[in-house]
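A single protein chain has been removed from this complex, and every other one stays in its place.
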Amino acid sequence: MINKSGDIMKRWIVAIFNAAVLIVGITFLSFLLVYLSPSDPAEILLGKSGMMVTDEVLEAKRQELGLNKPMIVQYGLWLNNFVHGDMGVSFKNSKSVSQLFAIALPNTLLLTAVSMLLTIIISTPVGIISAYKKDGITDGIVRAVTYLFISIPAFFLALIFLYVFSLKLKLLPVVGKVSLKGIIMPSLVLSLTLSAWYIRQVRAIILKELEAPYVMGLRSRGISERSILFSHVLVCSLAPLLTLFAMSFGTMLGGSAIVESIFSWNGMGKLAVDAISARDYPVIQAFVVWMAIIFMVINYLVDVLYKLVDPRIRRNLG
Amino acid sequence: MMNFRNGKKTGEGASSDIRLIMSSLAVLLLLAICLFGEHFLPHDPYLVDMGNAFLPPCRDYIFGTDNLGRCVMCRIIAGGKTSVFVALGVVFVVMILGTLIGVIAGFAGGILDNALMKVTLVFQAFPAFVLAIAIGAILGTGIIAGMIALIAVYWTTYARLSRSMILAYKNDNYIKAARLYGASPSAIVFKYVLPNTLGVMAVTAALDVGNVILSMAGLSFIGLGAARPTAEWGAVMNEASAYFQTAPWIIMFNGITLFLAVIVFNLFGDSLRDKLDSKRINK
Partner (left out) sequence: MKKKNLFAVALATVLSASAIAGCGAKEEALENNAETEVVESTEDAAEAAEEASEEASEDAATETEEVSEESSGAKKLVAGATTGFFGAESLDVAYNWDGWLMSIFGISENLFRLDSNFVPQPWLVSDYKQVDDTTWVFTIKDGIKFSNGTDVTAQAVKDCFDRTYANNDRADSTLSIESMEADGQDLTIKTTQPNPTILNDLCDPLLGIYDANAEVDEVLGVSCTGPYVATEFTAMSEVKMVKNEYYWGGEPKLDEVELKILDDTNALQMALQNGEIDMIAQLDASSTKLFTGDDNFVVEGVTSTRSDFLMYNLNTKGLDDQAVRYAIGYCIDRDNFANVVYEGYATSSYGIYPEGIAYGGTDGLDIPVDKYDVEKAKEILAEAGYTDSDNDGILDKDGEKLSFNAITYSYNDASIQLGDMLQSSLKEAGIELKITTYDVLDEYLADGAYDIAILSYAMAPTGTPQYFVNMLFTTGASNNYAGYSNATVDELAGELATEFDTDKQTEIAKKICQEVVTDRPFDFVIHQQLICVWNKKVSGVTVNPTEYYLIDANIDVEE
């Protein structure tokens, strides 16, 4: 018993150590983003204020911003500020990045949550049906359609959607206000491209389960297909499905950048894409850190859930 | 029951052979068009002809002309060379680099393995496209910058995959046997392990080409990656999106070509994987 809890302790310590490495890695890489960027923040900030930029002023500003310190010290300072909610000041509009993100972050989370939900709602049943009807007509159609959506660039699909649903059919607004109507198109584009991928994975997972010996055993015992599916196959597939979910969340966070900017959805992605054209490094940096942190947290949550749902793992732990 | 399954597999094997051949042919055709198409173009893809700007598809210009009177089809073909070969280049580099790192980590074990895997973890901690944006933003616009950004995103898969394969082989009996007979570690790697690993890597790589093309186009579309006047597909679509309504053919033909190219590579990758899977099962 003691031994066992010691094992668990050890496992957690390893996990925690990994998390720490990850966090240092993420923040350090993101810090490098601005550190290595070709621009000089001191010059940009001064240029913005409309002042005459002399070398002395520039030097003083660099001192003030700590840009003369060694890299590792700068990293420490930056991290310290970041932790205290100070993510720097946007080069583009002199607003603090935290202020900008306070508005954008909830919007992005909302969009990704809705899109994720849509993806699951669309792809889980379709994937299951496709697996059950393997090599049938339905399966063929599903596979062909998913192929199309996997291969289409999201921005292209987004433009076509705008054209068809807003301009031609006049069903939905062009400008994605944070509203029920406004979220339809961006979330649909995000979830359609992702669903295509997701359906294929769901299909593969279910197929694998269906071919497992225990399913054959259940069938031979005359247990109904429905009960096999819901009480056994789905339960056993839950764990890999969850992993899938975590992975696709990353894809979605990345994809939201393009989709948000096309649909004028005021989220982090749009902020980041706007920042790219303005080379507004503090905003890009904060975007990168936040996306990574969100992704990491989702991964950890899924990890925990994974252990809760998978009967095999649960048994081992218990 | 078992017989039935095997029979089905063989049947599938035949059809998967056909699919593999067909998709290989499609890939070859695509590559040939990208490589040699330039010499057979009816117009110079960079020649500006303002008198013929915004021509809809017609006999002389079957895909129409763009905002500067350049032939859209010629630019698609010229751009294909960039888009497709940039993607192939990225995939080639990540395959070599990632496999190498994975093999080193797998064989070395210990601290080196641990450190390399931590680095891999950190890179994977970023949502893929977000990492590409971050690195693209540091390096600025340009094809090389875009390629580096994508390499940074894609190498981790290969590192982890090859490492896990190495670990599996390490415990494999015939490697153990080879060791017993005094074969040097490098000889083991080159003679036994790499050939086996490379097959899996090749399939993964084939499956990645389409994704890399899409990611590069996405980067160029948001203003990173290839910059104009390079005729790269994403960059051209970025430019053409301004004429989305007035001259839809520019972006449409580019988009459709990009779409078809990705499908071709995906089909090829899929059938290659099926082939490998069925081989493994038969083994």
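The chains carry the letters A and B, assigned in the order they are written, with residues numbered from 1 in each.
Heads up, the rule we're going with is that a contact is a pair of C-beta atoms (placed from the backbone, for glycine too) under 8 Å apart; a residue touches a chain by one contact, two chains touch by 3 or more.
From a predicted model like this one, the values you see are computed outputs, not experimental measurements.
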Task: Full-complex contact with the absent chain, from A:19, A:67 or A:234 - done: A:19
Open item on the list: If the hidden chain were put back, which residues of subunit B would touch it?
Closed with: 46-48, 50-51, 53-54, 67-69, 140-141, 223, 227-229, 239, 241-246
Open item on the list: Tell me which stretches of subunit A touch the chain missing from the display.
Closed with: 12-13, 15-17, 19-21, 23-24, 27, 39, 48-52, 76, 79-80, 82-85, 92-95, 103, 105-107, 109-110, 113-114, 159, 162-163, 166-167, 170, 173-175, 177-181, 183, 261-264, 266, 274, 277-279, 293-294, 297, 304, 307-308
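Methods note: only the chains that are shown with their structure count from here on.
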Task: Approximate Å spacing (C-alpha centroids) for the pair subunit A, subunit B - done: 22
Open item on the list: For a test of understanding, state which residues of subunit B touch subunit A in their complex under the given definition.
Closed with: 1, 118-119, 121-122, 125-134, 136-138, 140, 210, 214, 217-218, 221-224, 234, 237, 241, 244-245, 251, 255, 258-259, 262-263, 266-267
Open item on the list: Per the contact definition, I'd like the list of subunit A residues that touch subunit B in the complex.
Closed with: 18, 21-22, 25-26, 29-30, 32-33, 36-38, 147-148, 150-156, 159, 163, 167, 216, 249-255, 257-258, 261, 272-273, 276-277, 279, 281, 284-285, 287-288, 291-292, 295-296
